[in-house]
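Of the protein chains in this complex, all but one are displayed in their positions.
By written order: A, B and C. Residues from 1 in each chain.
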Amino acid sequence: MTYTTDEMMTVAAARVLKDGTSCFVGIGLPSTAANLARATHAPDLVLIYESGCIGAKPDRLPLSIGDGILAETADSLVSVPEIFNYWLQPGRIDVGFLGAAQLDRYGNINTTVIGDYADPKVRLPGAGGAPEIAASCKEVVIVVRQSRRTFLDKLDFITSVGQDDRSAFSGAGPRMIITDLGVLRPVDGEFTLTQLHPGVEVSQAIEATGWDLKVSPDLAETPPPTGAELTALRKLAG
Amino acid sequence: MTYTTDEMMTVAAARVLKDGTSCFVGIGLPSTAANLARATHAPDLVLIYESGCIGAKPDRLPLSIGDGILAETADSLVSVPEIFNYWLQPGRIDVGFLGAAQLDRYGNINTTVIGDYADPKVRLPGAGGAPEIAASCKEVVIVVRQSRRTFLDKLDFITSVGQDDRSAFSGAGPRMIITDLGVLRPVDGEFTLTQLHPGVEVSQAIEATGWDLKVSPDLAETPPPTGAELTALRKLAG
Amino acid sequence: MASITSLAEAVADLVHDGDQVALEGFTHLIPFAAGHEIIRQGRKGLTLVRMTPDLIYDQLIGAGCARKLIFSWGGNPGVGSLHRFRDAVQHSWPVPLEIEEHSHAGMANRYVAGASGLPFAVLRGYTGTDLPRQTDTIKPITCPFTGETLTAVPALNPDVAIIHAQRADRKGNVQLWGITGVQKEAVLAAKRSLVTVEEIVDELEPRPNAVTLPSWVVTRVAEVPQGAHPSYAHDYYVRDNEYYKAWDGIGRDREEFQRWLEEVVR
Partner (left out) sequence: MASITSLAEAVADLVHDGDQVALEGFTHLIPFAAGHEIIRQGRKGLTLVRMTPDLIYDQLIGAGCARKLIFSWGGNPGVGSLHRFRDAVQHSWPVPLEIEEHSHAGMANRYVAGASGLPFAVLRGYTGTDLPRQTDTIKPITCPFTGETLTAVPALNPDVAIIHAQRADRKGNVQLWGITGVQKEAVLAAKRSLVTVEEIVDELEPRPNAVTLPSWVVTRVAEVPQGAHPSYAHDYYVRDNEYYKAWDGIGRDREEFQRWLEEVVR
């Protein structure tokens, strides 16, 4: 089966979620990947949405993190203060799945503002749940399309913290950035290209990165999406 | 109808609860009086129990502040942290109805210990909800049998605060002590006998008080329980 | 006890120029009809509070009702940006918009503190981010037992909280279910509250996962069927996703937006 680069990215992201673990699901691409994981190899993956849905089991992609199908299928439905205070904050959730408007080589994320905060060039949506997801989940996976507009040498604003200094946090922070080109993992705290999707050249990844991207000597290739993965993904997307 | 002194006390206590107000109900005598009020002149009295029952409407006396009949008949049922944090603490409840093992002329209550704390003569149950009920309700009514063992010149322990210094509290504190002999109200911060139940002599009240009880010059007499009140009370008590 | 009136009367009585107003509803049960009534009545200088400003605040901001926004995520969920919000922040159109920006966890805890009668809440949050540099309602606090440094945020106690619920009874007791967000906290934190409901019924039979707000903590109830459209009301109607998508085009252009305002709201 042929597939798009977005499909490869989503499949690669879904694969990192182990069955039986819990995942705090951010809006957008992460939600698609997490739902794909549950539809394929991880039927007992516990999906947790900031709207208060714990153990949601949607059979289609939710329209938002507060879609009614999440509430209807959840094992437990709690208030928004409770989801942050009792569930996210104590570090009991295995993986936080985040998107990003901009990120840097340390996995810091900016979803707040481009340009000066007081006089912005582009005002982005802001923090939402991200700062505390990045701080408190046992580890974080970032799912984002790779481009020079997104992968920056220096961020205008740090909305959620990467690998810079984890001493204040119980969680390990971002452990993986999964893109439409490949996978980056931290090596000595700096996100390094460790894996390429089939048919992607190293030069493409370097080209799409705003910092001087380091490339692992043991560069792996992502196995292409299986027919089952693609079928499940397309069924989810409706 | 003839009636006991306990019945007079309970009826007198029930009468102070106005229809449509809210009452945080402590264990024991206060619960009987609050339920009597709801069964007679105050059908829309909102009974709130520390077990998380808001707007309970029991048709018999609950066996404890966590009786199942309170949960079944409540308008809203919440957790114990919530009842203290969202409902009691902000001062949104009109009247706190408390009992007491010991109290003094300022309306301070001891339900903790008789004798030295570290080497007690009698270890009492302790604080429960009382300190925060006394602090946070708009006003407090104490329902307690009057005797020298209970009405003391000096308490061994202050479990909840009376009229001493209300500067730290949003609530007005104890405004009335209703006993089997009469009613005490604060005059210049000191609880003073302002009302006697029918057939009770001033000397009895003085005799039953461990401090030098002041008596109001305008001593009122409590109207005796009506037939309707007694019938309702006896029906409640089952 | 809540009184039951029309929406127009409730907004006229409860929402005043310059008030701090929180319209809450986390993706679900967003009180759109009440927001439009505020626009119709021409309120000005409001401080709008809301975790997820969403289309409803894009509309209020574009209509010039707000002078300040206290929030944690301002997007069109599942679609993209809020263009009226952007235009106000980037170009002060139609009026300048001051912002006070938090994270979701911080905003949720600010409501919790407000509902609890506390002046502040404590959380693990904001550490290492640039938010504390921009937002002076984020401060460090030290645990008196462990010496650990955490974050404090001040209580939110809006002048008015406005929410939408599935139903109320004739006494004004309110029941909502499905995703209930921070609505209980917003109502309990506010000085006054307005609840619009899909319907007023004789009896609120118990439901799983329902929040019941007793009448005596609600100021006004107004019956407004479809009052959460284009968001959804669990068990009543689903989200009008086309509206959210179409908004991207309407909100993107000042003239398009003003035409919408005149034709649809005013």
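A few comments on the model shown:
Methods note: a contact is a pair of C-beta atoms (placed from the backbone, for glycine too) under 8 Å apart; a residue touches a chain by one contact, two chains touch by 3 or more.
Quick caveat: nothing in here was measured; it's all calculated off a predicted structure.
The absent chain, not drawn in this view, touches the displayed chains A, B, C throughout the complex. Contact with the chain that does not appear here is found for just one residue of B:D164, B:E207 or B:E221, B:D164.
Contact with the omitted chain, checked across A:D6, A:D59 or A:D75, is made by A:D75. Listed residues C:M51, C:C65, C:L123 or C:A222: the one in touch with the omitted chain is C:L123. Of the listed residues C:I30, C:V89, C:A152 or C:L261, the one in contact with the hidden chain in the full complex is C:A152. Within the entire complex, the positions of chain B that touch the omitted partner chain are 27-28, 50-53, 63-68, 70-71, 77, 79-81, 84-85, 88-89, 112, 117, 120-132, 135-136, 157-161, 164-165, 168-169.
Taking the whole complex into account, chain C touches the unshown chain at residues 117-124, 137, 139-141, 143-146, 148, 150, 152, 154, 206-210. Listed for chain A, the residues touching the missing chain in the whole complex are 20, 22, 46, 54-55, 75-76, 85-86, 89-92, 136, 170.
Convention: only the chains that are shown with their structure count from here on.
Among the other chains, A has the CA centre that is most remote from the centre of chain B. The distance from the centre of chain A to the centre of chain B, each centre being the mean of the chain's C-alpha atoms, comes to 57 Å. Centre to centre, using the average C-alpha position, chain B and chain C are separated by 40 Å. Residue positions of chain C touching 2 or more other chains, listed in rising order: 112, 184-185, 211. Not a single residue position of chain A touches two or more of the other chains.
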